[in-house]
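Every protein chain of the complex appears in place save one, which is left out.
Chain naming follows the written order as A, B and C, and within any one chain the residues start at number 1.
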Amino acid sequence: MAKLPVQFRLNGSDRAGFVDPAGNLLDLLRRGLGDFAPKYGCGQGTCGVCTVLIDGEPQLSCLTLAISCEGRQIETASGMADGPNLHPLQQAFMDNFAAQCGFCTPGMLTAARALLAKNPNPTRDEVVEAISGNICRCTGYEPIIAAILAAAAGGAGMRRA
Amino acid sequence: MARHEGRGMASVNYPIGMNLGGDPSQALIHSNPDGKFTVALSAIDLGQGMKQVSRQIAAETLGVPIEDVYVDTADSDTGPHDMGSFASRGTHRMGNAVIAAAREARGVLLDAAAEELEVNASDLVTDGRGNIHVRGAPSKTITVKATAQAAQFKQGKTIAGRGIFLIPLSAVDAETGEMNPNTAFAHACLVADVSVDDETGEVTVLRMTSAYELGRVINPRMVEQQLVGGAWMGISHALYETPEPYYPNPEHGPRDFNEYLMPGPGDIAPYHVTVLERPAPDGPFGGKGPGEMCANPVLPAIANAVYNAVGVRVDELPITPEKILRGIRANGGVKPGPRRGGAVNWR
Amino acid sequence: MLEMRKDLFADERDDNLNVVGKGVQRQDAPGHVTARTRFFDDHAFDGLLHLKVVRSPHHHARIRAIDVSAAERAPGVKRVLRGADVPVNKNTLLSLINFGKDDEPTLAVDKARYKGEPIVAIIADSEAEALAARKLVRIDYEPLNPVFDVEEALKPGAPVVNETYPGNYFEYHQRFDHQKLRFGDVERAFAQADHVVEHRYQMSPIEHAPTETNGTIAAPEHNDRYVVHSCAQGLFFSLGTTAKIVDLESNRLHFIGGTVGGGFGGKVDSLSEPLAVLGAMLTGRPVRYVLDREEEMLYGSPRGAERIYVKDGVMRDGRIVARYIRSYFDAGAYTRLSSYAAIKCTAHVPGPYSIPNVASDIYVAYTNRCPSTAMRGFGVTAVDFALEVQMDRLAEAVNMDPMEFRILNAYRDGDMKAHRRVAKNTALVECVQVAAEKANWPISEQARRASSLTEGGGERAQIPATPLDQRGQIGRPESRNGPATQTLPAGTTRIALSKQPVFEGARDSRPTPVQVPRYEPSPRQEAPRYDPAVAPPLPAYQPAASPPPAAPPPTAPAQPQHGAVRFSSVFGTRRR
Partner (left out) sequence: MLDVRSCASLSEAAGIISGDRQALLIAGGTLVMREVNEGRLTEGTLLRVTDPAFRQVNASGGRVEIGAGVTMAMVLANRDLSYLHAPARGIGGPAIRTMATIGGNLFAETPYGDFTVALLALGAEVVVQAGYGSGRAVPLEDFLAGRERGGQGLVTAVQFARPQNPSEFLFRKISRVKPKGISVLSIAAHLPTSGGRLVQPRVAYGAMAPVPMRARGVERALDGKPLDTAAIQAAKQAALEGTRPATDAIASDWYRREILPVHLGRLLAGEPR
């Protein structure tokens, strides 16, 4: 089966790749374009470690047909920092020791980023809801919730998300 | 409908390192010509913090700032042998190996500084900020950087160290089980407060309070990571998890994170930990290792709290709502135990 | 959330340290939050191939025929592997330390012993092609009766799960179908106790469920070597296991790992490394083998189930005078690490308490389920659950507060433990006291005054006279209920002390800031054997009574061994 071309903007840059017709976005990002921020955790939509933003909406790249992303804006955790300057969410994850093995972290950050973009001052319950599709097996979630609330309190959502 | 609150506790100890010993760890440390150190290991960091623990232990032993130490792990070409990251052995075994390597490297470092300062190495001390000076005479000083440069370009010395740590292997007696198991044990006691819905059998963990004795705490923030995450896992083991929900019947195994039940971020219980430090005589700076035991007391404490709340003993994990409901039915209703204590005393 | 109690044991510590004890940032945190941390799968390779396995749909079945011809012809397929392609297709994980017999194939050949057992591996240009070809493999099975319950598995006539261990139990010391612990006379103590309480506890299996599934990328490297990006929890452990299975010298494997997306014990087994390396060897190309989530959940080896019977004798005043534990580890179809867990469990019995009479019989039973392996708290988590629920019951039976009951029975410095070694550096009492205080759970003045440093030792440091038995001999299930055969006199030890690491400055119980161990020889005997060619020496103690009915097996001849160290006396038979 011939591969199909697909073009989109990834973290602000134009990128293109060739994919199997039924190939998923996660494989294209990782194997095709070398962006290893989204991870493979299940391929089922049950763990959230492959979460990316597509036109600003959080989506699971493992369940997304790559060719459906033609012309769209895709953002991953690789593009969160502004050059050497960490995004406030990234800094808050550091400050709150919210990463242990670090495997869920890119997906968590992306889920949190989607939340703060729409809701700069979330309640704890809203933070809990926002990360409810993201599995963390190390931290017990509490430091992650604390980090997102801290980033929000510091104005992460207002400044840039 | 009624919800019943109950309180239970459990106390445990936990062995550090492979039970019978025979599990060596090695470390290599070397300095670049600027007095910056690399620790080469083959130990695994799977989130527990192996890299950072080794880094702090190396910096402390070398007597240099922590920013001057990076830990490289794990590459079998550069990192010497280590048994692995399991059995709560990382901090204890590898920590000791890192100390040994760092001591050797520090010895060379101080020798080189002594040559530059024209004093005895035994009179030298480090200040942890990148300087070496003569004890009692802080003005007679040389930086670690200058020392390393002199060692490399003038003296022809390698500032490097090798370390290994091994608790030798123990035999086991076939008839008595006599053996030389672990040399270090950590300890804990945990109290769980729960609420049980007597119509659905659902358990809510209201809060947990614990005390852990872990030997020397190398990094309290990382200990907190382990204990908080481990307590979550303990709740999970107690109330939710199993790949065989009807064990020993092997059917209905979960295939994903939806079917494999674990507490979500909306199920978290407030948790307070107090840490005690009784240094292990053979631990690195007395450290033990909190990685494994942190879930263990949670399981029985919750089981005991459920019994205290509604009078049902669930002796088969996980303590599912179904098992509790069946227990209440078998008992002819709830039979709450005595109330234990009052409001928690958290600071 | 976390509070330090620096006042306790302060005189045993020097808190004047530079960076140890400080909550400084983790070295790996910047990489984690910027997503630059590289896990095993985060490496790009040109020409990467993908490996998927065909798994048994049966719990227990004879494999009559395997037809891979259609799969071999499928689009994109580069190679199909069967058991015969695996150079050393039988291994046991602890063979690296010479503990246990090789019992597990990498790809099953004649028989599938659990549902999900790998039988065929397919290597293709893409994952999709490997998955499509997987459907084309035809395997002819003859289903066999499975056994799933540990106690059923140990009964005579149960289906044989694993022919290496035909009784469905791991064989300890070439003599017994279980590991024994004997300390004092539990039967006599039960007879004298005011209350005897016995209950059965069952720990469910548990899946490690790391967010990163098991996987490996192996690729031919320059210098005729293979680079292996591994998720292993023990890098050299996995390297050694892989080298043995693919029959390569260890220096031809270059393992890179160290940054792992959660493990919890589930990445000790080297589930993916050997096949990925073999694939790279046979195709000359990089091969990636990653378990999908369903495979990880169902076939990625769980923490095994444990069934634990606890029987305690307790006096009216709250002292526990006897504890007997009979426990069954569900190993699944192959040994992996269960044999070791039973030993660790034995060392843990009777928990952190001083009990003058203790015995246990710990079995490792084989069943037709996915082999179980290590998990966080291995060998201890389940028995702690059983013991601490049992403790709650005992406290109720003697009408004592559960906290005070723990403190009363807690082990103290100087107490003799059931494995015949003195307890040191204990702190259970203090943990209970502090937890009670923080939880506002009132305890008596006497309990508050107790200390781990006092009341231990003395009479509590004695090793009691201990009846021995020959129950549970290998191949003789009828011997499981035999009488005691002799009594070991009080004070007897038979296992030489290992040379213990000694720290400078530790003797005055005030460690110097920097402790480095050196070794002192054991006071009584030289260190245990290290030469793999030397058979274990006879025990130092020779029984005065008549020898046990079963003749001790002959000393094994020296065999070429894969591992470096003969692993204690636990396993002594020749390895296959």
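Going forward, contacts are C-beta pairs under 8 Å (C-beta built on N, C-alpha and C of every residue); 3 or more make two chains touch, one makes a residue touch a chain.
All figures in this text were calculated on a predicted structure; none of them were measured in a lab.
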Omitted chain - touching chains that are shown: A, B, C
Option from A:Leu60, A:Ala77, A:Leu109 or A:Ala152 whose C-beta touches the chain left out: A:Leu60
Touching the absent chain when the full complex is considered, from B:Gly47, B:Pro265 or B:Gly311: B:Pro265
Contact with the hidden chain (one of A:Leu10, A:Leu28, A:Ala111 or A:Ala156): A:Ala111
Selected from C:Val88, C:Val109 or C:Leu131 as touching the chain missing from the view: C:Leu131
Full-complex contact with the absent chain, from C:Asp149, C:Asp269, C:Asp292 or C:Asp401: C:Asp292
Touch residues of chain A, complete complex, unshown partner: 1, 20-22, 24, 43-45, 48, 51, 57-60, 62-65, 67-68, 111, 114-115, 125, 128-134
Interface residues of chain C (partner: the chain not displayed): 52, 75, 128-129, 131-132, 134-135, 292, 294
Interface with the unshown chain - residue positions in chain B: 1, 199-201, 240, 245-246, 252-255, 258-267, 320-322, 325
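Going forward, only the chains that are shown with their structure count from here on.
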Separation of mean Cα positions, chain C and chain B [Å, integer]: 18
For chain B, residues contacting two or more additional chains: 45-47, 49, 221-222, 224, 228, 230, 233, 255-257, 262, 271
Multi-chain contact sites of chain C, meaning residues that touch two or more partners: 1, 25-26, 28, 209-210, 259-262, 264, 293-294
Complex contact set, residues of chain A against chain B: 42, 44, 46-47, 97, 100-103, 125, 127-129, 131-132, 135, 137-145
Interface residues, chain A side, partner chain C - complex: 20, 22-23, 27, 30-31, 34, 36-37, 39-44, 46-47, 49, 76-78, 80-81, 86, 90-91, 93-94, 97, 99-106, 109, 135-138, 142
Contacting residues of chain C [partner chain A, same complex]: 1, 25-26, 28-39, 41-42, 44, 48, 126-128, 209-213, 259-262, 264, 290, 292-294
